[in-house]
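Dumping the structure here so I can ask a few things about it.
One protein chain is absent from this view; the other protein chains keep their places.
Then we have subunit A:
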Amino acid sequence: MAETPSATAQTATLKKVATGITGFDEITLGGLPQGRPTLICGFAGCGKTLFGMSFLVNGATQHGEPGVFMSFEERTQDLIENVGSLDYNLQALVDQKLLAIDHVYVDSSEIEETGEYDLEGLFVRLGYAIDSIGAKRVVLDTIEALFSSFKDAAVLRAELRRLFYWLKERGVTAVVTGERGEGLLTRFGIEEYVSDCVILLDNRVADQITTRRLRVIKYRGSSHGTNEYPFFIDEQGLTVMPITAAGLDHQALEDIVPTGIIGLDRMLDKGGYYRGSSVLVSGLAGTGKTTFAASFVQATCQRGERCLMFSFEEAESQLLRNLGSVGLKLKGYIDQDLLRVESARPSLYGLEVHLARMYREITEFQPHTVIIDPISAFHGPQSEVHATLLRLVDLLKQRNITAVFTSLSDAKTIRGELDRAISSLMDTWVSLSSVEADGEYNRLLYVLKARGMGHSNQVREYHIDQRGITLVSPYIGPHGVLTGSARLNQEARERSEAVLRKQLIEQRKREKQKNRNELERKIAEMRAALDAQEQEESLLDVDESRQLQSDDDIRQQLALARGVAE
């Protein structure tokens, strides 16, 4: 709950009693004024009785505070059965003395008035019921029914005034319901007597869709949200959606969460989305928006984090089957309670009720990741759609929940103001498209923006098959980006050119080698010739020295011979 300084200051002076109604205690900064009566007014069927009953049941089950329900319209048994359709077991609470129900039935046609009277019987019965269980909370539903039972309105008014005073004296926190009258909050103007806190419930139908709204008209001694807050009723009782104002005070995180698609991670400089950021995946029909979102679901659950998926186009089983066909097996995560899928037709409720439901689911499940598939399913006045999304984005950001929104549109063919308005809410925008060329459609992906990180400026082609989404390296040539068969053709053409080139080079290499071999052979031959020459030369040297030797010998022999002769 948002504790503001003013709220803490007020709780010191004015004590409040929590109603336990989701969201209501937040807009009233704590609940209803303790020990004082509160008027809940609205037209028939707007949820007054249920508001009162929720106040008592929650008080009994959550705070151990017994309560008295005094019904002026429904019989005790009817009441128990009617709220039995919710998860409320009134009979058990009655048996545990946490709840006392008294049905006040007055048949005006039987009564004859014969002088002065007062409504002491009502006081005695109420006092008796309060004392029997030690009640701290009281609901009077709808006390104005007494006006049709008794003729003397002056007496009734005086008695009601006394009753509310008496309730304050008893120190019980009371909820008094009143049917809305023409030009008045209640048919008989009892708001005059219950002036501490007045809450108006409303039930409006627009385009055949009903939206319930709640407004705190008056809260003496306390500040409170002044807007109309949407609320809805389901088996868990009442849920009020407290968020209206756009808060831009959330903490920006540095954490990165992978997108679940390797190729897409690589296109983003940080390797994924920032945790707590809002991601828009837009594209035309059949571009695989849901698959992109589901890949992120798988990545989330693989990390052991919780993921909540709101599906407005497919029922849970259909969604799981279809995602299974592209290799995303999510059933196991549902069994582990890591994944929850909430399917609903967009037209089932008004926008704000959707928002309120999402709010409750998110509060309850505490997911790390939320998927809204698709936001384009919401129809309505553009300003309203935008306001709803704004609140949703703020709600998610304040809880650091990473959100992926899918949208049936194309970045190139922005349909109108709405799309532009949505884009300003988104931190990352992945645009999907399919391009027709050469008799085939090919899917292209482009990161249009990624706040706070650099990202690839390239258009990538991607395939969806039984292994999921695979990004294909782009072919970027002189004629732009080529996809599909054109890309394959181009790549094949380039491959064959490369082969040719390679063959040519090898041929040349072989020729050169041959030349080289030739030269080397020649060098070897010449070297051999040289060697032979050198050998011959050395032989000649030997001969020459031998000759000289033999000449010497001859000369000596001659000398010897001559000497002998001399």
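Going forward, contacts are C-beta pairs under 8 Å (C-beta built on N, C-alpha and C of every residue); 3 or more make two chains touch, one makes a residue touch a chain; residues count from 1.
We adopt the following convention: contacts and distances are computed from a predicted model.
Name of the non-displayed chain as stated in its UniProt record, restricted to "KaiB 1 protein", "Amino acid/amide ABC transporter membrane protein 2, HAAT family", "Xanthine dehydrogenase, Fe-S binding subunit" or "CbtB-domain containing protein": "KaiB 1 protein".
Touch with the chain that is not drawn comes from one residue among A:78, A:113 or A:364, which is A:113. When the missing chain is restored to the complex, the residue among A:45, A:84, A:127 or A:381 that touches it is A:127.
Listed here are the subunit A residues that touch the chain not shown: 102, 104-106, 110-122, 124-125, 127-129, 146, 149-150.
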